[in-house]
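What you see is the complex with one protein chain gone and the rest in place.
Chain naming follows the written order as A, B and C, and within any one chain the residues start at number 1.
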Amino acid sequence: MTGETRPLNDVSLKLKPARRERLADVLYGQILEQITSGQLVEGAKLPSEARICSDFQVSRPVVREALMRLQADGLVVSRQGIGTFVKSRPSNKLTDFAASAEIASYLRAFEPRLALETECAGLAAMRRTKAQLNQIGEALHALESAFQRGENGWEEDFAFHLAVAAGAGNELFPRLLQDLRDIMSGSMRMALSLTQQGSDDRRRRVLEEHRKIFMAISSQNADLARLHMRYHLTESRARVTGSYGDL
Amino acid sequence: MTGETRPLNDVSLKLKPARRERLADVLYGQILEQITSGQLVEGAKLPSEARICSDFQVSRPVVREALMRLQADGLVVSRQGIGTFVKSRPSNKLTDFAASAEIASYLRAFEPRLALETECAGLAAMRRTKAQLNQIGEALHALESAFQRGENGWEEDFAFHLAVAAGAGNELFPRLLQDLRDIMSGSMRMALSLTQQGSDDRRRRVLEEHRKIFMAISSQNADLARLHMRYHLTESRARVTGSYGDL
Amino acid sequence: MTGETRPLNDVSLKLKPARRERLADVLYGQILEQITSGQLVEGAKLPSEARICSDFQVSRPVVREALMRLQADGLVVSRQGIGTFVKSRPSNKLTDFAASAEIASYLRAFEPRLALETECAGLAAMRRTKAQLNQIGEALHALESAFQRGENGWEEDFAFHLAVAAGAGNELFPRLLQDLRDIMSGSMRMALSLTQQGSDDRRRRVLEEHRKIFMAISSQNADLARLHMRYHLTESRARVTGSYGDL
Partner (left out) sequence: MTGETRPLNDVSLKLKPARRERLADVLYGQILEQITSGQLVEGAKLPSEARICSDFQVSRPVVREALMRLQADGLVVSRQGIGTFVKSRPSNKLTDFAASAEIASYLRAFEPRLALETECAGLAAMRRTKAQLNQIGEALHALESAFQRGENGWEEDFAFHLAVAAGAGNELFPRLLQDLRDIMSGSMRMALSLTQQGSDDRRRRVLEEHRKIFMAISSQNADLARLHMRYHLTESRARVTGSYGDL
């Protein structure tokens, strides 16, 4: 039997009434688990919205939000009038590092980060003082050392991104990153733990992406700094959601 | 006598030791006042960094930060190796609506807003539900009504931008705007009070910019929505700093 | 009788076999004519793809291309699974200035222009020499003079955009604009003739958009120059397709 037509009805869980975001996250997590566990294989068609509503006893908007997020995260793809299909399968280690309902929330952190940090990187290229550049460079070295010690290095990663924000010459940017600290720490821990357990090549890529951001800021090239920050965050998310296999 | 060589030395104020950001804002405000009052006319050359340091009894980094922000806000322009010159003169009503040291901080709010809200507008074009679109439309009408009643309409303006953020389908965007609420309210009150006192043409432009954002989100055109949000925020800042004369 | 359900079957014309792009343009032109003439009113539903195929005796890919272009140009909107609807109605003067099948081709010119000229404006802000800036300024004044003389000013408009491309410091940019000269001249003549016949407000907007591009390049602000070029080209197209009524 393939996953093609397998309904989600073996999920007996009744979702507890909570606020709408949480319900959608719980549903997201349930579907994600079926994907990571291989119950829903790549290419499998998800049940209809109506069927998911009745299986999970949730309202249509909750289902729509969960499916929209799964699509935004690159895990499923909707084909208009045909249905929704599994697109990529994250590592089954993913659920070792975060509760399935939290994963949705951690992946959502990438969207405001993309907006804010791409701009930070560009402004930092134009405005960073020499002292601020040194701090970015030190954070980069600390991240390299953490990887060498076999740690996941999330605190060093956060310090790097905060140092870039500080270089943007507008205290609102680091303030907003601090506002996101809780969710970013969960998100970074999840992503970097997967990297820690992954291949040498994967760790090399993560470091190289950070190094290119630093180099672009160092050489005061705003467009290049924006490109490398956007690329890094986009690839980080893709690595978590398994868009490129194990990388 | 032209302002060309006029030093800032008639400013007797000794800046009270405060944290660095505040000091730079106070200095920014002092220079801004001399520009709005006409003591420093368009084209006038500012004193050297060293001279400003000694006149204001502040350190070099404070002077650099204040000048960097004045340049970022389009009020002065630095020509490498030649000096820093006054570029545009904001309305002298500006200091009626905000203390001069606060103006720097209010203008800084535009930078993270540009990053966050441009992305929100694009995502809202792709994801907004019908209910969310209606809320954006209602906020637009409320803003039009406030203008008709002769109010500055900052609360309606904030509600409009918050409704766009809500349409982006990621609760972190409205959360971050709420984090900026204090500074955005000051910033919007300042900008809209100038608009309230300005020409009919100016009010018409402000409304038209909002209307185009709404239309682009309504027609689900993400690139268009991003363009109109970016244009609106850029023009709003330019109206405050007087880049286009009275408009 | 409303246009809601009106088929295109009163069109007796048999399209002559030509290359695929031309056929799609002819079909585009036919549908456009029915929109500008009011036979298809705003909100009207277009016939199905199959129906258009048989009415016009063209293949499915030709119909799809024509509809895709009408949507890209903002004239119709497709709602998945429901149908395609008329979105905005260009001025009926449009077909006075260009043959209906050429209009499709003229509007297509905006897409590569958006890509190329946005980048040119940004590079020109960073690289233009003083002589190149003067040329942009002179082209701007020539355009203003042409408008005052009651001319459509397309040659002055082309000269302005070419001067910006020259300021980008890479001879490939002006070369590519010259490659597009034929189609751009038709496109500009069409757009500016509508402006010539339009309101004073419309002419004021066209000039203001050019002026802001010049000012951004003059003040060496690359991001601002890109924004104003993108805005100008987007608005120019929207004025032709009637997205904002008469403006």
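Definition applied: contacts are C-beta pairs under 8 Å (C-beta built on N, C-alpha and C of every residue); 3 or more make two chains touch, one makes a residue touch a chain.
All values reported here derive from a predicted model rather than from experimental measurement.
Contact with the omitted chain, checked across C:T36, C:S88, C:T118 or C:N221, is made by C:T118.
Which of C:F97, C:F160 or C:F173 touches the hidden chain is settled by the complete complex: it is C:F173.
Where subunit A meets the missing chain, the touching residues are 74, 77, 87, 215, 219, 221, 224, 227, 230-231, 234, 243. One chain is missing from the display, and on subunit B it is touched by residues 80-81.
Although one chain is hidden here, its contacts on subunit C can still be listed: residues 21, 61, 64-65, 68-69, 72, 108-109, 111-112, 114-116, 118-120, 123, 127, 129, 168-173, 175-176, 179-180, 183.
Just so we're on the same page, only the chains that are shown with their structure count from here on.
Taking the mean of the C-alpha atoms as each chain's centre, subunit A and subunit B sit 32 Å apart. Each chain gets one centre point, the mean of its Cα atoms, and the points for subunit A and subunit C are 39 Å apart. Along subunit B, no residue makes contact with two or more other chains.
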